[in-house]
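Not every chain is included here, but those present sit where they belong.
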Amino acid sequence: MPKSEIGNPAPLRSGDDSPAPLRSGDDSPAPLRSGDYRPQSAIIRVGILTVSDRSAAGERPDLSGPALAQAVTERLAGAEVVIAEVVPDERAAIGAWLVRAADELRLDLALTTGGTGFAPRDITPEATRAVIERDAPGLAEAMRAASLRVTPHAMLSRAVAGIRGRTLIVNLPGSPKGAVENLATILPVLPHAVELLREAPEAEKHHGVTKDE
Amino acid sequence: MPKSEIGNPAPLRSGDDSPAPLRSGDDSPAPLRSGDYRPQSAIIRVGILTVSDRSAAGERPDLSGPALAQAVTERLAGAEVVIAEVVPDERAAIGAWLVRAADELRLDLALTTGGTGFAPRDITPEATRAVIERDAPGLAEAMRAASLRVTPHAMLSRAVAGIRGRTLIVNLPGSPKGAVENLATILPVLPHAVELLREAPEAEKHHGVTKDE
């Protein structure tokens, strides 16, 4: 599992070859209310897994992992990428990494990029589903719905999102642009998601309206 | 399992602290055709389960159950709330209630409120999935898509909908406002859903165009 160069991520590609940006038209989600972006008291610990046979074999540079690392660092307040690795499209390798991310590293957020499509080797969603304890379908649905406004090929994303322990796991597409765009869709809700996941199990009985609001 | 005060539900909150209403803009679902709201010949029997550690412990009044009871009674023609109870966020308790609702009480519709989020104790979707026989993902998707136009936090709903026997089970959010808003999204199709579930298994061979149209 070669480490990605976290300290020197590939620059986000801008403008030139991008598809139309997500429109901010009538059917966009409502803007966040002021206060929803409140900074977290603790660091949000993030791990990134690039799933690619070619990158794992050193045949192709991993551009998606570094692009995600940069996007997370720049756009998610308090986030710190503590691990970024590359594995081939092997179910066991993906599953083992996710289990380690949740059970040993106790990450807040584990992002994968790659292996979510229709090619015979694309197995990231199945590897993810095998290790999550609680499904979070709303994140995957929202990412696909947003991407569908850019390209009909968004229908072919088989990405899964779910929770293992206190760790939120989210599959993202394999291309740097697709991965960052999908991340952008869920970025506004990640601080609150992490905050809820960190809640003490017994806290529910005592906290206020946060949860049920 | 303390009973909710069905006879004296909390009034639906109106106006003041509401988010923007669901817009009736270009991307709204098509309006129902005349005739779709046809009254059912028989009563629609509804059960409501509030899932909340604090309400089950008597530490917080259950506002969501009564709000749902009122909404169902006022807005779903022929509906009668025959049971409304409160359980803690315990998988076994939720599952047992749903099984009783379907197998013993033979309800047409079992609504849950609470326990669908990301907090460690939120386990209602898993308890539901364990007892349903047939998944009804379109209802959960439609509720999340409608809520997403109000707030991006709708992505964090993990609600499940499905069928056990002749009973439709639908998870709703924990807040009174969220529960009633989500219910409103699926309300137009509930009469037809109940009608189909009541169909005699052998009826398919003899009924007309209703099912396949």
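A and B label the chains in the order they appear, each numbered from 1.
Everything below uses one rule, namely that contacts are C-beta pairs under 8 Å (C-beta built on N, C-alpha and C of every residue); 3 or more make two chains touch, one makes a residue touch a chain.
Fair warning: this is a prediction, and the values are worked out from it, not measured in the lab.
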Exercise. How many subunits, all of the same sequence, make up the entire complex in this structure file, 2 of them being shown?
Worked result: 3
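As a working rule, only the chains that are shown with their structure count from here on.
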Problem set entry | Intercentroid distance (Cα basis), chain B paired with chain A, Å | 30
For this session: Spell out the part of chain A that touches chain B in their complex, as residue ranges.
Result: 26-27, 29-30, 32, 36, 133-139, 141-142, 145, 163, 166, 168, 186, 188-189, 192-193, 196-197, 199-201, 203-206, 211-213
Problem set entry | Complex contacts: residues of chain B adjacent to chain A | 19-20, 23, 25-27, 52-54, 57, 59, 64, 89, 114, 117-123, 125-126, 140-141, 144-145, 148-158, 173-175
